[in-house]
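One protein chain omitted, others in place.
So, chain A:
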Amino acid sequence: MAAAAPDPLLRPGLIGARLPRVEDARLLTGRGTYADDVRPRDAAHVAIRRSDHPHARIVSIDTAAAAAAPGVIGVYVGEDLAAQVRPLRATSRMAGYHATEMWPLARGVVRYVGEPVVAVLAEDRYAAEDALELIDIAYEPLPAAMHAPEAAAADAPRLHDALPGNVLAARRFGRGDIDAAFAGAHAVVEASFRLHRKAPLAIEPRCAVAEWDHGRRALDLHVATNIPGVVRDALADCLDMPGNRLRVIAADVGGSFGGKGSVYQEELLVAALSRLLRRPVKWTSDRLEDLASTSQAFDERIEASLALDADGTIRGLRAEVLSDVGAYSIYPWTAALEPVQVVSFLPGPYRVPAYAAGVRAVATPKAPTGPYRGVGRPAAAFAMERLIDMAAARVGLDPAEMRRRNLVRAEEFPYRTGSGLIWDRSGFMETLEAALRDGGYAALRARQAEARAAGRWFGIGLASYVELTGIGSRISAAPGMPINTGMETASLRIDVTGAITAAFGIASHGQGLETTLAQVIAEELGARIDTIEVLQGDTALVASSTGSYASRSAVIAGGAATLAAREVRAKLKRAASLLMEADEADLEVADGTVRVAGTDRVMTFRDIARAIYADMGRIPHDRREDLISTQTYDPYLGTAASATHLAAVEVDPGTYAVRVLAYHVAEDCGRIINPLIVDGQVQGAVAQGIGAALLEEVTYDAAGQIVTASLADYLAPTAPCVPPIGITHLELDLPDNVGGFRGMGEGGTIGAPAAIANALSDALSPLGIAVDELPATPERLFRLVRAAQRKDDGA
């Protein structure tokens, strides 16, 4: 065991305090401002006719009847806007990568059911939707390979005529002598893993409201997004507008989970239409549109094998990943975002001396895939953690002992993985031991023995994983993609009233960043937290930003906030030193005051601010400094956040429903800013991972229709599905970044599918069943059990 972590609750100071959120007051009373709450008086409302074909040529579109319908302002097809905009095109330097173009409305060919084809603008949404039905589109269906295995074939029908095939990206990773590792192995375990496609399913559907100001030739775009900066920069290019006349505002955002983390055709559409019509244009998606057109994820097929020594030591890992990425390479991440991360994270927190893996990202006529909480790592952890449990069974070790023998040890950090990632010191082993201890592993094993004796299907699963968070500019999701994800800016000022305003480019969508960033500033500046106003979610605030995603905001924006607060604190001390005629070294800054230590000579921030800004002559003009600092922080590398999950499940032999009986997470997320918020992130992410493991699946039928386009068909966890989730926070060696923070917003979703798959496999191991396909729906479990029983009967 490592040295006991300091209890974050007992630590003095605002960083680490369980503070209530400043966001809550408005959100609890219905006074938030989500994009759809922005209601310009003379807005034109957009409804979108979407493709009902997976792949077809548009022969003709007759919009005459729709244009004549009551309340309709205009009807637009792809060609109408072609001269107004440039398309979204996610570029990358990756060898063998092929970009695709996304126009606001399809031009010539449609490539998935749900792709925008015609936009109707009307005086209200009801009239716009009425008119949609009057549009007559003639399609000529084109051949399509619906799923990745057939779409990857050389002779498959091509989705994009201009490209050589459907493989949009392919990469290989490796190190060591993989053939020797397998040739000399005592044992090899291997399996095919399948994770089915998911929808991010934020409860707030996507929405965009554009307000063109013709006098200034300027546009405000209110949008439900977690990347306002990326949207601004992309639209500035697509619409050929300067950044100071294009402002993207994401005030309150009703969750994203990745689904609001790409730039969408509809955002470009409403912006272009508002400029064209010189009036506000609003589009709010309904749930069907959301499920059919918001970026999806996790559609992975993984063939993997692990070579072992007799004592369970891992010798090598091989994998081939086929990733079903949908119809377009999403902006700005590219279609390689998730597939590459599956392969680069597959070795996980383990010592894997030899590694060889390849991945292909294959275009299919489905909604484009994009970021989704965990990005690639949920699939990677699922496959690797199953292999670890299979290996444990093969060599006769307890799954916990198998992990102990192979996790990277404290003395091995920094550890370079077979895919080239570098793990800084993180609590791989410590989280395992803490999960076993605090999750009651031994007691659960005893419960399992009793349950098994009674013939019940009770299982326990572990999952250890590591993710890279707060990633600086050295590492790109897709090398050469059009944005820099490695830096963020904080702009801090104390005004003449002594009030503190901190502006950021990041965009909170539930994380409580207005609270946590205020905590960081209050502590670093020596201010009272209630005097700090955090502004975010608005591209007018800082020169450059991308947004909140990839477990980066606490690390990178928190780091920028720290640097800015330190500079303003130094300026306060210099001014106070002049004003109180004291040596700077004797000054103490705390609680919004600067005091000469050991005396009653004290000035408030307000006193100092007035002296600087308002009282002419109090500070010599050539020594006057404003109380402002703008700092941009780039941690360059990333930092490893690690955890071990422990799950206990039972399968009902009558209904094949799975109950999650116990769940524990032990995690190392560095220095904790607010334990209340960290707990909420862990619990929410685990619930999402449980959904991925047991319930959630986007299904396209053989004809390419999405058949999970309502919440009656796409099942997400409700309150009774989610167990109480125990959490152990370990604060071990802090990472080498400015704040000592690690990102932790995604981890729960990474560990839960793996832990549940292992628990289910453990529960059904008496029948010889392994659960290697998720979600493990009752139907899938029933089929597995029936197949096992038939095999038994036949033997």
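We take it that a residue touches a chain if its C-beta (ideal position, glycine included) is under 8 Å from a C-beta of that chain, and two chains touch if they have at least 3 such contacts; residues count from 1.
The working rule: contacts and distances are computed from a predicted model.
**Q** One chain isn't displayed here; going by UniProt, is it "Lipoyl synthase", "Aldehyde dehydrogenase small subunit", "Multicomponent Na+:H+ antiporter subunit C" or "ABC transporter permease"?
**A** For the chain not displayed, UniProt's protein name is "Aldehyde dehydrogenase small subunit".
**Q** Out of A:I15, A:L421, A:I556 or A:I725, point to the residue that touches the absent chain in the complete complex.
**A** A:I725
**Q** Among A:P54, A:G114 or A:G684, choose the residue that contacts the chain missing from this document, as touch is defined above.
**A** Considering the complete complex, A:G684 is the one touching the chain left out.
**Q** So which of A:N406, A:Q511, A:S551 or A:T593 would be touching the chain we can't see?
**A** A:Q511
**Q** Among the options A:E79, A:D286 or A:D652, which residue touches the chain absent from this view?
**A** Once the missing chain is taken into account, the touching residue is A:D286.
**Q** Determine and list the chain A residues touching the chain excluded from the picture.
**A** Chain A touches the missing chain through residues 20-21, 23-32, 34, 36-37, 39, 70, 124, 126, 130, 201-205, 252-255, 257, 286-287, 509-512, 676-677, 679-680, 683-688, 710-712, 716-720, 722, 724-725, 748.
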